[in-house]
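In this view, the complex is presented without one of its protein chains, the others remaining in place.
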Amino acid sequence: MIEKADQIFVLLGHWLVSFLPVWLQPAAMVLLGVLAIIVTFPALFAITVLLERKGLGRMQNRYGPNRVGPFGIFQPVADGIKSLTKEDIVPTSADGVVHFLAPVFLVVVVFMGYAVLPMGRNMTLVSMDAGLLFFFAIGASTELSVFMAGWSSRNKYSLLGAMRAVAQMISYEVPLLLSSLTIVMMTGSLSLGKIVEAQNQYTWGLPHWYIFTPWGFAGFLLYAVATTAESNRSPFDLPEGESELVAGYFTEYSGFKFALFFLGEYVGMMSISGLGTTLFLGGWSAPLQILGWVPSWCWFFGKVMMSMCVFIWMRGTLPRLRQDQLMNFAWKFVLPLTLVNLMVAATWRFLGAGWERWVICSAILILVYTLMGRSGMRRGHIGPRSYRYAE
Amino acid sequence: MSIVFFAIAGLSVAGALAAVALKNTVHCALALTVAFAGLALLFLELDAQFAGFAQILVYIGAVAILVVFAILLTRGSETPKDGIYSTKWLLGLVTASGIFAVLAWAVLHSTWALPGPEGAPTAAPAVTVMDIGNALMGRYVLPLEIVALLLTSALIGAVIVAMHEKESAQ
Amino acid sequence: MAVAENKTEKPEGWNRPPVMKPDGEGELLEVAMGPHHPSTHGVFRMDVALDGERVIRLKPVFGYLHRNHEKIAEGINYLGSMPFTDRLDYMCPLTNNWAYALAVEKLTGQAVPERAEYLRVILGELTRIVNHASSIGFLIQEMGASGTPLMYAFKEREKILDLFEELTGARMMCNYMRFGGCRVDATPAWLDAVRKVLAGLPRFADEFENLLRGNEILMARTQGVGILRPELAVNAGVTGPMLRASGINYDIRKVDGYGLYNRFKFRVPLGEHWDVYDRFMIRLLEMRESFGILEQALKDIPGGPVMDSKAKLRGFRPKPGEAYGRIEAPKGELGFYLISDGGPNPYRYRIRPPSLINLTVLEDMCLGNNVADVVLIFGSVDIVLGEVDR
Partner (left out) sequence: MLGEGILKGLGETARNFVGSYVSAERLTTIQYPEERIAPIEATRDFPFLVYDGADWEAGLRCVACQICEKECPPKCIYIVKSTDKKPDALGKLQIYPVRFDIDISVCMSCQICVEVCPFEAIKMDTQFELSTTDRFGGLLYDRKELAKSNEYYHSIHPIEAKKVDAHLAEEKMKADAKAGAAAAAAAAKAAAAPVVAKPAVPATPAAAPAGATQRAEGEKQG
């Protein structure tokens, strides 16, 4: 029974394709998987948008949307209908073809990332040897669509937004890759399935997730920073910083094309959270051994949605950085730290089992973090201040 | 298989031609990306996953972006009013045909790694990322290091050039 | 024809693309931020010339909200302008009322009963809290904090606006003060309500500080940005929290001691780094000082009338002469300059709006900064377009 619940989607898929002739079955299975992804993640996107609007509202001591349906749960539907019925405006001087292609390209590319994510036991669409590389290769292509959108709009805000976005995404791709590299180093594989399998072990009922190691924890934080920047979320949402650039690279988009950008952004966030889950949070494995009976896909989606909540939480709290600070942060702080983390991971490996490696690795990381943070703040003349009063 | 190959090849060639022939420089850069993507697909079609993804990651994710960045920063994105063809097209033609000749010669005279056209490609050994890593760190470690050194020096050089400009600006 | 004239009046090199860099190499990117830009607090335009994202030139363009207030005021009698003053700085109508009432009282030599003065102080300080809280909220909003601090500020503002409505009948367009006192008296229940709201305010300020004060991103964004040197601030006539953030101890509440400010104990926080962070912090600290003033005022408020028995509502004709009434409005020195020719209307009516005058240093603060900082610096000036354009 438990086994069945765990594999319900796989079994369902097999049952469905069993109606087809044998030679069609593999292709049909893949198509079915694609279909499932294309249906599931926009649905999750709708839920996330609702969660974001309600959650932000609650953080700001207001209700959030609560008019469409009970507790406002049909708000995403209303939003969807609105964006579908809105006029699609293309600026006269815009480059029509590129303007049209940009959102389409973004959404296609973003969905491709899901192909390699293991969303549950035996629930990977394509088990690829170089799955991680595929994911990053696909992720890198989104920059192109951002550029296309910004450039083709022929709007200064759009162009500035696109330039910012592309610069930011390129800069943060390096720490993103390097922080994931620690995992590859420890697992010895680029295959996401194998990475999850390596974490799906338990000692005293506790999982072997990589986040529960010093280097894994540091790597996770760095990865989180890099993903936030990569998906243009607050506090790194400069490309669409509405107070400066109106809406950044999609200023000149309206109607459904705008909705596609919106979808692309959120689906991209989810896919990159899914990767983070896979790499650091044990993918579909249960957080405690005794919870192993819960279907694996529940854990995966639960963890992804949790990371989305953290994204929302950060958005509700933090102001955004400035472009040069963002770059400095990437190249002078995050990148060196990822390199140090890489070395720490290597040290961990060579120190062998024992408590010493915990102490040494944590000490190195904390020391480096403190030193770099302090010096960075001193260099920028940043720090808390006290004030004098005139009587 | 051949249909797939021709489709991909057609895509790449079309992209490359467009990159040369289009008027708007940004369009050219985007067409170049299509050509890159075609190449990546060719690699993938040959079961060279690593090379294919690396092609996408590096060429589409970085090089293409670099190209568009350069175009934007140098105001090249404006469509030229007069023709796009250089007056020295003859020289270009000669160079291009020379390069083509060399490449053709190299391709024709190299030995086939795979069985001949009549043999099925299933005989190709599955090259994993691990194998590539081992090869790079073992047999090809010297070339790798030389390339790394070259890139590092290029990076430092770029930084120095940028810094110099900044100092003179102040 | 007027359009043609305007065209010839455009400054040299302006509005004529492409604008070249000062060294002649390459050209600048011109961006018109506003009047429909999300962060211009209404209809305001900044013509910004950018080198990359660095500001080379910035020209504030305002007047989109010009309502001819000063000229209208010269055409109607003294009382008739009072409701219009609400609409100057619509975030703090009561201080506008106060400044105008003060000017007319000076012109006519009208005395104000003590209770009315206390009420004015209470309302003025409540207004200051409202203004400072929301201006900080707007500032952080412009930094992209998706409105959380703004919402917290607005939650408190709502409570204070409820108090205003209970007393004056309107939340924003209060039209409460009269020449020689206040329109209606505050009931003891109202004063209790103020005490209750005041009791909750320090907690709000704590929350606000928790959320913002130590935030590294905020510090990185605001420290060392938009420096306004004290000399420039003085020369440009900048007043209010802006001036005090530039380290100059000038608070009209202390200098003039108008109202009954001499009776209250409060301190004036001063900035030492002259940047956006200082302006933000000065506002936060001034808010806390206001709590103290309110406490004292609520404790000591005497009984008695709120209108002077000799005060006239309408139909009075001040002797020929002039008067300048100024107060420390939340945004700076708000002054009303009146000339009377003995008629029922002012002969000349002129406002010294702190928003406009503080705005004059915008370009000096912005030059060389990133375009993202322009928004921030602009937010730290804390303007309301109703007052800038009048």
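Order of writing sets the labels: A, B and C. Residues in every chain begin at 1.
The working rule: a residue touches a chain if its C-beta (ideal position, glycine included) is under 8 Å from a C-beta of that chain, and two chains touch if they have at least 3 such contacts.
Quick caveat, the model's predicted, so the values are computed rather than measured.
Interchain touches from the omitted chain, evaluated on the whole complex, reach A, C.
Note that of A:H14, A:R58 or A:R349, the residue touching the chain absent from this view is A:R58. Touching the missing chain, out of C:R183, C:R244 or C:R390, is residue C:R183. Although one chain is not drawn, the whole complex shows that of C:A199, C:L313 or C:L367 it is C:L313 that touches it. Interface note: of C:V61, C:I76 or C:L298, the residue touching the hidden chain in the full complex is C:I76. Across A:F74, A:F100, A:Y202 or A:W313, the single residue that touches the chain missing here is A:W313.
Where subunit A meets the missing chain, the touching residues are 55, 58-63, 66, 313-314, 316-318, 369-370, 373-374, 377, 383-384. Residues of subunit C that touch the chain left out of the display are 76-77, 79-84, 86, 148, 152, 155, 158-159, 162, 165-170, 173, 175, 178, 183-184, 207, 210-219, 305, 307, 309, 311-314.
Simple rule for what comes next: only the chains that are shown with their structure count from here on.
Taken as a graph of touching chains, this assembly is arranged as a line, each chain contacting the next along an open chain of partners. Chain centres here are C-alpha means, and the one lying farthest from subunit C is B. Here the spacing of subunit A and subunit B, counted between their Cα centres, is 29 Å. Residue numbers of subunit C whose C-beta contacts span two or more other chains: none are found.
For subunit B, the set of residues touching two or more other chains is empty. Note for the complex: subunit B touches subunit A at residues 24, 26-27, 30, 33, 49-50, 53-54, 56-57, 60-62, 64-65, 68-69, 72, 77, 128-130. Interface residues of subunit C, counted against subunit A in their complex, comprise 29-31, 37-39, 53, 140-148, 151-152, 155, 211, 213-221, 223-224, 249, 267-273, 277-278, 281-282, 285, 370-375.
For subunit A in complex with subunit C, the residues that touch the partner chain are 56, 59-62, 156-157, 160, 234-235, 237-238, 241-244, 246, 315-325, 377, 380-385, 387-391.
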